[in-house]
Every structure is written in structure tokens, then in C-alpha cells.
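For this view, one protein chain was removed and the others were kept in their places.
For subunit A:
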Amino acid sequence: MRVEDVWLRYRRGGPWVLRAAAVSIDPGEVAVVLGRNGAGKSTLLQLAAGVLSPTRGRVLDRPRRVGWVPERFPADQPFTVTAYLTAMGRAAGLPATDTAAAVDRWTERLGLTRFRGVRLAELSKGTAQKVGLAQAMLRRPGLLVLDEPWEGLDAAARELVPGLVDEVLAAGGSVLVSDHRGETVRLPGAARWTVADGTVGTEPPAVAPAAAHAVVEVSVPAARVAGTVARLRADGHHVLRVRTDSSPPDAPATPGEVAAR
């Protein structure tokens, strides 16, 4: 998707919120949109998602299926979680059976199963935010736009967001995320777009996404070390070493440790 020389203001004669913005994102790429409050992050994201139209300039090659997670989920609606997600799936043009399967899958994945019969207005902020994530994922998006997706989520739920991002990227989609809390350290391969004074600056990822690696330490029962190592290698991971004598300081001692890269 390409944003070409886009100027945007909310009303005629009003101040420009975006001036000559020119950015692009390719399939399989993720970009983090940074900037202080009121800088125009949400405006840029809504422009990318197709909510806002440019006053001047144009947005090209936007994927047909866009998932947008707004900063605040609109919970003031007379639907239960299941009824809402089903209605959104049907509105998106999914057949009834596919909608039901997608709703089952995403409510389970996002830990919403026990809230399925609860009305949206009765949900906590974090749970409502998960409904917002679910509606964006019902049909696999070619472009996923996340506006402060970590807002209101508890520590356990925050881990869900990189998982969703990964899934969209793996399927050849692109992801845009805004963040003002430094949560995007969870997305080490992301490009950085900085919005300031209406202009958008871009920085490539610190390391090229293809070359970016992280080390994950995994603890497994000693008896299953060989099988785990074989599985990790089969999945294309590089196993650095296997150790049995030490454990991380903040984890309970376990019989076997596998460090995989």
C-alpha cells in the first residue's frame, strides 16, 4: 500500500493534520507509527485503513480486506459478543458457516469464550478491546491497522497482539501499529514511521526483517529434549545449544533446557 503526497485536514480552512505524507508498506511488512499525543498517528492510520479520504494526494494499492482496530472499541451497542461478531462477519460478506467458524476461532484464541453471551456495554475495557481485535481478524486481513492495540489489555493479553501480527504477516499481509507506550519492542522487525508536525518520517527496521533473529529459551522435560530439538529444527529454527545444569533466574528449575535460535 502506498500513501502518495497526501495532505489531510478535517475541514476547509482548518489546519493541516498531515502534510505531504508519503509512506509505503509491502506485503509481509510491519510498521510502527510513533509520535506524541495529537501528532496525527490516528489520522494516518485511519487514512491507511480507508476511514478518512485524503484532502489532496492519494492512497494506492490498499488491500481489499482491511482490518481496523480503533483506539477505543465502540461498546455502546445492543449486541452480545457473539451477536456482534456474527453480524460483523456477515456484514463483511462471509457465509454463515464461515462466520460461525471464525467467531468460534477468534473468541477462543482471544480468551473471549466465557464472555460470548455478555452484552458489549457490560464488558471491561480490555475485554471490549479484544472484541475489537476479533472483529478485525474475522476475515484474514491483507492490511491490519492497529491503533494503540495494547491499551487496556492486561499483561497476559498483551502477548496476543504480536501473535496476531505474526499471523497476518505470515499470510502475506501488512500491519500498521501505533503505540505511545513502548510496547512495540515486542515487534523487533518493524519499520518506524514517526509523525510530527503533520509530516511523516520513516526509518527502516533496525535489522532487515529477513535477517532479524531473537533467542527464545525454552524449558522442556529432559526425556523430551531430543524430540523437541528435532521438531524445532524441522520447523526451520536454529538450535544453539542444549543445557541441563542451569535455569534462568526468574524461572523454576526444570530438568531440561533448550536454547533455540
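Here is the rule we go by: contacts are C-beta pairs under 8 Å (C-beta built on N, C-alpha and C of every residue); 3 or more make two chains touch, one makes a residue touch a chain; residues count from 1.
Please note the rule applied: contacts and distances are computed from a predicted model.
With the options "Phenylalanine--tRNA ligase alpha subunit", "Na+/H+ antiporter subunit D", "Gluconate 2-dehydrogenase subunit 3 family protein" or "ABC-2 type transport system permease protein" in hand, the undepicted chain maps to the protein name "ABC-2 type transport system permease protein" (source: UniProt). The hidden chain makes contact, of the residues A:G50, A:G126, A:P162 or A:P188, with A:G50. When the whole complex is considered, the residue among A:R11, A:R181 or A:R241 that touches the unshown chain is A:R11. Think of the hidden chain as still there; on subunit A it touches residues 10-11, 46, 49-53, 66-68, 70, 72-74, 76-79, 83, 87-93, 135.
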